[in-house]
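Okay, handing you the structure first.
Complex shown without one protein chain; remaining protein chains in place.
On to chain A.
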Amino acid sequence: MKTLERVHLHAAVAAAAVAIVALPAIAQDYPSRTVEIIHQYGPGGGTDRFIRAISAPMQDATGESFVPISITGGGGVPAYVTFLQRPANGYTLVSISPDDVINHALGRIDLSTVKPLVRIQYDQGLLLVSKDSDLKSIDDVLAAEAATPGGLKVGVTGSAGFDDALVGLFNESAGIELGTVPFGAAEMVSNTLGGHLDMMYEEYGATRGLIESGDLIPLLLFSDERLAELPDVPTAKELGYDVTMGRWRGFGIKPDTDAADVETLVALFRDAAADEGYKKVEADSALQYRSEFIGPEEFQTFLDEEIKTYTKIMNQLGY
């Protein structure tokens, strides 16, 4: 791809320029200034909040800031391209999630240009309806779909991203044709509450307030086991639909970053993920069940597996 070559060239030029400027700083300890974490989601969204939460203990430990940089739009490609343009000096990280794996599977980006660093969160999603909906259980959904296939519309965030893949996989597994309509995260909720959408797909953390107030009713959970917070919500798996994938959140760094710096970062993340303050934030969103800290080697293996899985899914779904 010509464009990617150009990106590499830019990256090389930028790296050279920074290397010259940064020479006197090499002797100092890493990190000695703000580390930026580029992500493709909106400020205030799940990933942005995750980065702020995990970086709080890291700031306490190092005295340096770790700040999320949100570059939205373009299906996440501009965020990744911006990361590629940054020098390999350890001061720019990128968030990695299934959306990036899907972009890789669709040929939009090349994940071999990033070194997986750590994976920390592993989320689980829900199908939710408004309390005023006629759909009271997942059986109602299946029955309605059996009567008029494709009649129900599910709100999702992003286009041709993780949510689409998950709903598509559930459709295949259950033999139904739920249609997806992409919305912004906030509009998706208001359109579901207002009855414009039949259902929406979202994680527990983002919808907890509305679930607790009874405005949103979760019908189905995509995970291996039921959540202690939602004991009455069945999993797709127990109903015989093997769809358990969830959104995970991790970080990557430029492959030629100094090995000692990478080690420092991994250790910082490991401590932060075990930090009590962070653990509490995780538990607030019911993220403690599937989240497991894994380091660079394991994350690379996991990522390779995910790439295979999602390439297969996206092919099946006709993308």
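We take it that a residue touches a chain if its C-beta (ideal position, glycine included) is under 8 Å from a C-beta of that chain, and two chains touch if they have at least 3 such contacts; residues count from 1.
Quick note on the criterion: contacts and distances are computed from a predicted model.
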item	value
Missing subunit (named according to UniProt) among the choices "Long-chain acyl-CoA synthetase", "NADH-quinone oxidoreductase subunit H", "Tripartite tricarboxylate transporter permease" or "Chemotaxis protein CheW"	"Tripartite tricarboxylate transporter permease"
Candidates A:F183, A:Y201 or A:F251 - the one touching the absent chain	A:F183
Contacting the left-out chain in the complete assembly, out of A:L127, A:L193 or A:L303	A:L193
Which of A:V35, A:V81 or A:L220 contacts the chain that the document leaves out	A:V81
Residues belonging to chain A that touch the chain removed from view	2-3, 7, 42-45, 48-49, 52-53, 56, 59, 65, 69, 71-75, 77-78, 81-82, 153, 159-161, 179, 181-187, 189-191, 193-197, 205, 208-210, 212-213, 215, 280-281, 284
